[in-house]
Each structure stands twice: as C-alpha cells, then as structure tokens.
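All protein chains of the complex are present and in place, except for one that has been dropped.
== subunit A ==
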C-alpha cells in the first residue's frame, strides 16, 4: 500500500505520510495514513476547530436547551445552522443561537459579568427553557474567565435551572475531533447520574453518536419503538438534556458514530458496566444486522425480524431500480469522519457504485483502518486533505460524484463534478430502509442531472447543441440499459413523501407490558 505524494504538496513533504493507495494483496500492516495530527503549516485544511466540534457537532443537537457561546459573536455565527439536526420540539435549538458577544474591552477587563448578564437575559427571554449549555471559546479561555463559577452562581440564584459548561476552546485539539472528546468526557463527569429516569420497558438503551440529521434519529427511534425498546437518551440528536443526565440507567449503549461518541460509551462501560454495541444504521444489510444484534441482546430477535422483512419487501425494489442505473459510477467518498467507513462497502454492494477514494477531515487512524478495510483495491485514502490535493485527486480519479461537505462540495462543482452533502444531506433522512433509497435517489439525481451536464459546457469554446431538445434524467440513465431492466415490472423509482418525518411523529406503537420482577424467595 504505497504512500501517495500529491504534486501540489511536494513543497510540504510531511503530507506524503497522510495519503495511501490501497494496493493489491496489501493490508493495514503495510501502510496507514497518519491522522489526528496538527495540520501542517502551509496546508490549508478544511477542518473545524475544537470549539466547533464540541458545540456544533455534539452539544447543539440537544433540543430543549439554550446553547450559548462565551466569546466573539463570529464563533457562534459560523457554527449556527450549518447542520440540519432537526428536533421534535419545533427545532428550538436550530432557530435560536446565543452568544455573549465579547469585544476588545472585555478581553482587557474580563468578560465574566457579561456572561452572567447574558445567561440571565437568555433565561428571561425563554422562560419555558430551564437548561443551558455554555461553550468556552479561544478568546475567553485565554483571558481566564471562570465559566464554572458563573454558572454555579446562576444556578444558586435560579434553583430551577441547570447549566452544563463545556471547556473546549478552539485551540484545544488538532481539529473538531478534540472537541468531541472534551464534551463527551465533560458530560459524563458533570451530568450523567444526576437524574433518575422512569424505566418503562424491560429493554433500555442509550442511542449514542446519532445527531438526527434531517430525521435520522427519528427513523431509528421508530424501529426501536416497534421493538418495544425504551430509548433512555440519544447522544445527542433530538435528545433532551435531562434524558442525557440519566444515561447511567440504560442496559445497553448502541453506538452509531464511534468517531464522535465512543468516549462516553467507553466511560459508561468502565464506570457503570453498560456494554457498548457498535452498529451501522446505513444500508439494508448493515441495518438489518444491527437490528438483529439489538434484538438478540434482549431476547426479542423476532421483533427485529418482523421489521426487517416488512421494510425490505417495501423498499428493496426501489433501491434496486437505482442500483441498475448507478452501477460502475465512480465516487469520491469524502466526508468528515465516520461516514467513510459507514458507507464505503455498502454503497458498492447495494448501489453498485465504485469508491475510488476515501478521505477524512478529522478522523483518526482508527477511522482509516475501518475505511481502508472496507473500500476496494485501488482506492486513494487521504487524511486532512487541502483544497489543491482535492482538486488533484478529482483530476486523477475522474469521479462521477463526490460525497462531501458544503465547502469542498462547491470546489467540486467548479471542477465540473456534482456533489452530495455527506454531512447535512441533500434530501434526507438517509438512515433506515426508506432513507437508504432516498440517498440512492439523490445520487441518481446528481449524476444524471441534465442541468449539470449543460453546466459543463464552456460557452467560450464548446459548441452548444441546439438540436437536442428536451432531456430528462431518465432519458440519460436508461439510454444504455437493456429493455428487460427498463421495463422490469418489479423495480420502481422512489415513491415516498417529500418529508417522511411528520408521519413518524404521529405514529402510535404497540404496548409491550413490562415483565413483573421475579418474586423474591422466602428465607
């Protein structure tokens, strides 16, 4: 597995240790990109900071909370509404963002009084919200503001509120991943075990590392509800603050994004003896295996099998419609962290795509181990790429589509390649069986967009066809397909709703009575 040196980064020789090509017959012991290291000076990284990783990725998806940044307003502005982690309480955490608006004078004279004033103002403005998280930023960390002390003062003055302090300023790690770590540990240290929940089921889980992007959590919650499983907390998408204080009472931690949230699972295992079960919620086969595992753990596998059979029968013909049209299309799988391994193998197996490259902005070497193991030979794996390397890889690999974030996505579009938003999604949710079909639909729409094909013509030199007339995606995708596929009576395009989440929120579920505790034997 040779290390790969980009032409654009020859002047930064350290970068050669951050990219490898998966060669035939080679394995992880031959080469592995470096990871989770400080970005090399001269390389313009696409990473976020540790404050952003703590607040924007993990803290803010909590739904019933005032999330306030103690720092310049820019820190908050740049981390507001850039991800679509919706919630079932009218998206309070997305609609409102709070900052103490620290200025130069506060840097000189201190910003603690400003913080206290802001906390009171926020609670006064939203009297129905009694929970708050406060995030340290670089500026207030450097002047030594004692956020914990202020939070304690406010909690004494307002006994009905509870405040969590996250001390993860932007410089506290090489990337947003440093912030994931800090908030995981801070939450278990400060808050877990401070609320006793009502247990309503014999089967109780924490669903960890799930951020409810466009409703992903609610899709999975539907499956868990159908199985009679009580989800005590979700860390953290659509999760409630007090639910997350009660994590210590779960029987099992079901872990989705190990990159951002394995720390709290590992600590819950060490401190409370709650085991950690890693799952894959994306793709028919991985999701089915995940539901089976959870079912097996609780002795209710039959409930999982019923869901798998029903959902597969309903959605597989639609997935296969897209698979026929996506076969062999080349993909650069360039997400932030965990999706490089959640998706690498299953988009090849279930959608027929060919992954020609994986990259991670903030992943660790463990993520690369997973991703490289799952992608096929010949794939180029890159850690923390800079923009020039991304462009060079596009030129070299000639992908049909790129799955990445908004910023590199726009760069890809300028290079003539369509992209899908791997973080906030285009038209999610992408989890669950229906979600996986929605993802395939979005990929199909991106690759076969007539508009995209037209946009690649250069009016300064290309001849613009004027006799083509009307084009649709289907005219493009079906042109080379055999008639038996085009006319297959079973396969069909996605026929779900524009937004499937409202129906899920309105659903009712069967009641699975809790077993009576075994009688205690008389002495």
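Definition applied: contacts are C-beta pairs under 8 Å (C-beta built on N, C-alpha and C of every residue); 3 or more make two chains touch, one makes a residue touch a chain; residues count from 1.
In this section, contacts and distances are computed from a predicted model.
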{"item": "Protein name, per the UniProt record, of whichever chain is missing from view (\"Solute-binding protein family 5 domain-containing protein\", \"ABC transporter permease subunit\", \"Nitrogenase iron-iron protein delta chain\" or \"Xanthine dehydrogenase family protein subunit M\")", "value": "\"Nitrogenase iron-iron protein delta chain\""}
{"item": "Per the touch definition above, residue among A:323, A:354, A:374 or A:423 touching the missing chain", "value": "A:374"}
{"item": "Sole contact to the chain not displayed, among A:8, A:204, A:258 or A:356", "value": "A:258"}
{"item": "Of A:8, A:31 or A:208, the one touching the omitted chain in the full complex", "value": "A:31"}
{"item": "Touch criterion as defined above, residue of A:193, A:289, A:352 or A:378 at the omitted chain", "value": "A:289"}
{"item": "Full-complex contact with the absent chain, from A:131, A:364 or A:473", "value": "A:364"}
{"item": "Positions on subunit A where the hidden chain makes contact", "value": "27-29, 31-32, 34, 36, 251-252, 258, 262-263, 266-267, 269, 273-280, 286, 289, 292-293, 296-297, 341, 345, 364-366, 369-370, 373-374"}
